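The following block contains the structure, expressed as structure tokens.
Not every chain of the complex is shown here; the ones you see sit where they belong.
Order of writing sets the chain letters: A and B. Residues in each chain are counted from 1.
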Amino acid sequence: MHELVPEKLVTIIANDVFEDKLVAIVRRQKASGYTIVRARGAGSSGEQSGMLDIDTNIKFHVIIPVQGLSGLLDELRGLKRRGYNMTVFVSDVSVLVS
Amino acid sequence: MSLLGNLLIPAVLFFALGFLARLVKSDLRMPPDLAKMLSIYLLVAIGLHGGFALGKAELAMAFSAVLWAIVLGFALPLVGYALLLATRRVDPLNAAAIAAHYGSVSAGTFITAIAYLDNAGVEYESYPLIMLAVMESPAIIVGLLLASWSRQKLLATAPVAGAAGAVMNNGGDRQLARLLHDAFTNGSVMLLIGSMVIGAVSRPSAMEKLFPFVDEIFMGVLCLFLLEMGMEAARRIGEFRKIGVVLVSFGVMMPLVGALFGILVGQWVLGFGVGGTTLVAVLGASASYIAVPPAMRLAVPEANPSFYLTLSLGITFPFNVVVGIPLYHFLATLFAAA
């Protein structure tokens, strides 16, 4: 049988200047790692064409155990409240532990 | 060289071509990293070139140029901030963020000005290049101080502090220290200063081997870079309507103010010739679209990026490249004759 452990996948879409901030949060929350993909898009803060350093987005993924979700979201909500534009969403995933 | 003459420089024509391609909604797309690669090349090439020239420069003069670059970098954002508040179109935080862009400089505009002077056969001093490197950072600091001051004023008038208050208190000094660090270790500043130092200390025989790379393909790379910047500038014009005519005219007036400051410093204070003075005018007139935007996004998240990006990249950059540079050259010639 496969060991599929239910965890949470948190995805953050934001301008790439926030990368270091997000990595710091993930480290503080003791996640086992993170994955970053380059993205572009549009939202309430206009088009992010991905052509210049100043308008490139990242899609930032963190898989965390269910009990770690709340702490992570607290920090992200803090950022959003302080005016940082980002799209954050959570999905359910089953992680293969071998 | 007249304004029309400027328009017939290939580099400026490529800017126009890129602009046109977006206007007619062409599907011309550049690879996302091309602009970044070209600008790394341009910074390194101009740094090596200028550093080599500076190796033979007078120390006192270089020092004086650095000093006045800092003065310009501190003074211009204050002027911009006051003008912006006077328009009553933006709140103080947005004004601070925008003003920081105008105190800083645009390497792309500066390099285009060098191409313009080369084409027109005008000589120029190499000191303005150090000023370019120096001027990237002070305006960021002034911008942050203005933002922090505006935030405090907002808190004072609106006693229900809430989240914004929290930022000031928990952030405070540590944040400022980090932002100072960021301003001084900014990537393009390091690349430019590093290349200048390398150009200055390397043996001439070693530099000679670099010159085909640094000199001969320079103009061609600049053309491709401006082609892409033309497309990026045109991408912003959809935002003009959101921004309003008053702010748009700030994007044209502020460069003129900056250019005047620059001419005064270049001509009267530093005693440069027409070429050097034109370059200092360009430093005053140009607005950053590389170093300052990320700094403001991080430190002044309350400001709307559409405002400062549209102004700096969509209005001031094209204005300087097409109209500004020949105009500042003309003005520098006038002042020199006076």
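As a convention for this text, a contact is a pair of C-beta atoms (placed from the backbone, for glycine too) under 8 Å apart; a residue touches a chain by one contact, two chains touch by 3 or more.
As the structure is a prediction and not an experimental result, all values here were calculated from the model.
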Protein chain stoichiometry for the whole structure, using the labels that appear: A x3, B x3
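By definition in this document, only the chains that are shown with their structure count from here on.
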Subunit A and subunit B, separation of their C-alpha mean positions in angstrom: 33
Subunit B-touching residues of subunit A, taken from the complex the two chains share: 15, 17-18, 21, 45-47, 49-56, 81-85
Residues of subunit B defined as touching subunit A within the complex: 30, 32, 35-36, 163-164, 166-167, 228, 231-232, 235, 239, 289-290, 293-294, 297-298, 301-302, 304-306, 309
